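Then we have chain A:
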Amino acid sequence: MILLVLCIFVISLSIGIILIAKSNNLRAYTVFAVALFHFGLSIYLLSSHVLDIDALSKLILITLSILYLGITFHGIAYFSRCQFTNNNKIVTFSLIIFIVFATLMIIANDLISMWIFLETASLACTPLIYYNENKASIEATWKYLFLCSIGIVLALIGMLFISYSAIIVGASDTSLSFSNILLNDKTFNQTWLKISFVFMFIGFATKTGLFPLHSWKADAYSVEPGIFGALMAGGVTSISWLALMRLIQIMNAAGESTLVHSVLIFFGIISILFASISMFNQLDIKKILAYSSIEHMGIIALGLGVGGIGIFGALFHIFNNALLKGGIFIAVGNIRRAYGQKTTEFIRGAIHKIPISGTLFLVAFLAIIGTPPFGSFFSLFAIIQGSIAHSLIISLLFLLGLMLVFMGMGKTIFNASKGIPQTIETGYKDTIGMYLSPLAFLCIVLMMGLSMPDIFKKLLMDAVLVLEANL
Partner candidate 1 sequence: MLFLVSICCILGAGILPFFWASTQPILSDKFSTTMHIIGSLSGLIFVFIQISYQSTIQYMLPLQTMFGTFSVRFDTMSMLFLIPIYIISAMSSLYSISYWPTLTKGLSVSLKYRLYLSFFTLFMLLLVIADNFIMFLICWEIMSLLAYFLITIDEFNDESQSAGYLYIIATHSGVIALFGMFAILQTHFGFYDFSSAIGNVNVNLDFASAIFLLGLFGFGIKAGIFPLYFWLPNAHASAPVAVSALLSGVMIKMGIYGIVRVISFFISIPHWWGWLVFGLGIISGILGVVYAIAQHDIKKLLAYHSIENIGIIVIGVGLAMLGKSYHNDILILFGLAGALFHIINHSLFKPLLFYSAGSMIEKYHTRNISHYGGIIKVQPLTALFFLIGAVAISGLPPFNGFASEWLLYLGMFKSLLSTQNALLPVIGGVLALSVIGGLALACFVKVFGISFLGKPRHIELSNIKESAWPMLLPMAILSVICFILGVFPFVVEELLSRIVLIFNHQPINFKLEAMTDLSYAYMWFFSLFALIAGILFYTFRDKIQMNIDTWACAFPYGSSKIQYTPASLAEMIMGLFSWTLKSRHNELSVKGIFVKKYQYYLHQNDKIIYFLIKTTDAFLVYASKIRTLIHNGYMGIYVLYIFTALIIMLLYVGQ
Partner candidate 2 sequence: MFDIVHIVLTLLLFLVLSILNMGIIIKVKAFFGGRCGAPVLQKMYDLIKLIQKSIKLSTTTSWIFFAGPLLALIVPFFAFFFLPFASIPPIISFEGDFLLFVYLFGLLRFFTTSSALDTSSSFEGMGTARELTFSFLIEPILFVCLIILAKGTSSLTLFGFFGYHILDAWQDYSTIFGIVVVCFLVILLVENSRIPFDDPATHLELTMIHEAMVLDHSGPLLAAILLGGAMKFTVYAVLIVDLVIPFKTGILFYDTLIAIAGVLGVGVIVGIIESVMARLQLISIKKVLLGTLIVSLFGIILITR
């Protein structure tokens, strides 16, 4: 109870400061303070049993919290740089709203509130895309908003169906709390349940951005500033994966795991393959990250779909992907500022022009494509193992996709980071505030790879247990 009051107090205080404050800096500090508070809160929630949340939620919560902390820390430096160009009142407000609703979504224990919080959190991101206030950003915002709304409608329809499926068998308790759905597995009509799964899957997957529901991604990620791209590619995707995993849980409980798995594998593979061929000759380094995001969504879907050790890999990969995407987007943001451009026609030799951000960018890229000994390698390797245990053809397609991804993505990234920089003078210099958080993200991922803390390992294992199909 005290905790709740404290939370409300912090939130209202911070919102108040944001609304009243006159300087961008103060708002940025406020958001960072909220992030610190949130981090503390997550640690507390992880260790205690105040709220009865399962390991899956805990995993996503800690992922989100670390990511958010890093991003807001970067935000301090970031907003102080553009002190006079943009007012960050709306953006910081959205950031607060996002984290509040994302957290609520993570700890929600029924389907409807989860849906509401998820949608609110993702809608809170729209001002982030619009931040630069130009023609491109408005179009990207529009597309994001509209496609997400379609997803929202479809997910809503799915929930209506699931409640109807409860009604139709005359269940006594038709509320959509997880405990109810997961325990009384036979209180649903299977046909309606499956249809509702389809609608909800499409609805939530629109937010994760699996192919062919990915269309907003390339636009949104490429127009928004890197710092917000980090939040969206790392944060929004993670929480929407949580929603999808809840779906998987529901279907597992209903004994329909085969269906879920085949759907996930299908979407996973086509996402990976589509993303891989989309990366060729892509000059825009942010767009290529968007496609990489699609690819990694596909990888996670595949991991969840193939089951076994793949689930472990997928969960671990959600964590790695969030941090790495966060790190690389921030680094890309720095590079973009240093050059004033975002295509490799202009960006060359980033590791010479801005050595630290450039190197971080390159290393983050290597981590993203699964270079050992980063944690992402282990998650990827686990997913490969899972897929090989499942079927050889699928795993070969998967490996082919990974190779193509490297070919396409590598070209752009290496071009951008190596070579001789052009002399574009933008006055940007790396400061510790600008590169500390990607560095920290990379270090965390590296540490997870080399020696994973037992507590984290246990968390992952518990989360796997939640998701495993008990056929």
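Please note the rule applied: contacts are C-beta pairs under 8 Å (C-beta built on N, C-alpha and C of every residue); 3 or more make two chains touch, one makes a residue touch a chain; residues count from 1.
Candidates were picked such that all candidates are chains of the complex that A comes from, given by their letters.
The model shown is predicted, which means the values in this text are computed figures rather than measured ones.
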item: Of 1 or 2, the one touching chain A somewhere in this complex; value: 1
item: Candidate 1 partner contacts - residues on chain A that touch it in the complex; value: 142-143, 146-147, 150-151, 154, 194-195, 197-199, 201-202, 206, 212-213, 215-216, 218, 259, 263, 274, 277-278, 280-282, 309, 349, 352, 366, 369-373, 377-378, 380-382, 384-386, 388-389, 392, 395-396, 399, 402-403, 406-408, 410-411, 414, 418-420, 449-452, 457
